[in-house]
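The structure under discussion appears below in the form of structure tokens.
As you look at this complex, bear in mind that one protein chain is not there, while each of the others sits in place.
Think of it as A, B and C in the order they're written, each chain with its own count starting at 1.
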Amino acid sequence: MLRVLFFARLREQLGCEALDLKWAPEVNCVAALRAVLAQRGEPWQQALADDNLVAAVNQVVADAATPISSGDEVAFFPPVTGG
Amino acid sequence: MLRVLFFARLREQLGCEALDLKWAPEVNCVAALRAVLAQRGEPWQQALADDNLVAAVNQVVADAATPISSGDEVAFFPPVTGG
Amino acid sequence: MSAGACRVQIGVQEAPLAPEALCKSLPVAGAVVTFIGNVRDFNAAAEVAALQLEYYPGMTQRSLQAIAEEAAARWSLCAAQVVHRVGRIAAGEAIVWVGVCAAHRGDAFAACEFIMDALKTRAPFWKKEYGPAGSTWVESRASDISRAARWRLP
Partner (left out) sequence: MSAGACRVQIGVQEAPLAPEALCKSLPVAGAVVTFIGNVRDFNAAAEVAALQLEYYPGMTQRSLQAIAEEAAARWSLCAAQVVHRVGRIAAGEAIVWVGVCAAHRGDAFAACEFIMDALKTRAPFWKKEYGPAGSTWVESRASDISRAARWRLP
């Protein structure tokens, strides 16, 4: 299993804040997971095409090549605007 | 008249915190006043020879050439160490 | 002073911040610098009545902890504390409080400013502004990114 989280504007665009996905060997990195999610059609494809989105794997900021394994928590979110 | 003030270590060295001096035309700048004060003998001569002393005329930092007129308030003090 | 000798404390809370109590919680040190960020009642053009602050439970706290520990490793500090509010915050209320204690003021000023600049670009918080025209997500600012880049080590 993979736990996938979405925050802020992205959460609203998707109408989804969390998703449990069955992990598959081909979902082996952040880019692969993002591509799988984009295949869910709209609004997923357009929302996930945003180049500014940030990804985190197990609560640490990740890049496209960061590996993903079963049991991981993966999050996608817009640039942060706290403080 | 001139009001002359001394602060901190200098005040203690001189054993004097304020002095009223009769103004004279030759005491026309900070350097001249300092020379007149140094003529009072020890401990004045040595204490006023300290290159690090700061002078103020009417509560504004001055230099050796800053003019002095009758009625002015002149102060001498060591480098500041507040805060 | 090593990072180990620095008291690092972070918090994320829905309750209003109490800057006076937070200031009192800092140890006595030669130099104490605090920062308070308040909700401004205008942003760009729009009038702002309140903010909604979203965060990532778990990662947000880790991120604040990592930023405060980085400050403690880079400067000689006695304490580095950060408390960030989440949820609904009215205009004029405090969003974030940072308190840094050090023997010397240069360390305290630099560490406090570093923490704020890092927090603005790294800590997972997202602001949504509520005004007369409805609600909008706040866009990240180029000035925040360039401020944070000043601290990059060679």
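Quick note on the criterion: contacts are C-beta pairs under 8 Å (C-beta built on N, C-alpha and C of every residue); 3 or more make two chains touch, one makes a residue touch a chain.
Values in this document were obtained by computation on a predicted structure and should not be read as measured data.
*Asks:* Quick one: which shown chains sit in contact with the chain that's not drawn?
*Replies:* Taken over the complete structure, the missing chain's partners among displayed chains are B, C.
*Asks:* Going by the contact rule already stated, which one of C:16, C:57 or C:92 would touch the omitted chain in the full complex?
*Replies:* C:92
*Asks:* Go through chain B and note every residue touching the omitted chain.
*Replies:* 5, 7-9, 11, 52, 56, 59-61, 75, 77-83
*Asks:* Taking the full complex into account, what residues of chain C touch the chain not shown?
*Replies:* 19-20, 23-24, 28-38, 40, 92, 103, 105-106, 108-109, 112-113, 116, 147
Going forward, only the chains that are shown with their structure count from here on.
*Asks:* In terms of C-beta pairs in contact, which two chains are most connected?
*Replies:* By contact count, the leading interface is A-C.
*Asks:* Just curious, how far off is chain C from chain A if you go by their C-alpha centres, in Å?
*Replies:* Each chain's C-alpha centroid was found; their separation is 26 Å.
*Asks:* Between chain B and chain C, tell me the centre distance in angstrom, where each centre is the average of that chain's C-alpha atoms.
*Replies:* 49
*Asks:* On chain A, where are the residues touching two or more other chains?
*Replies:* none
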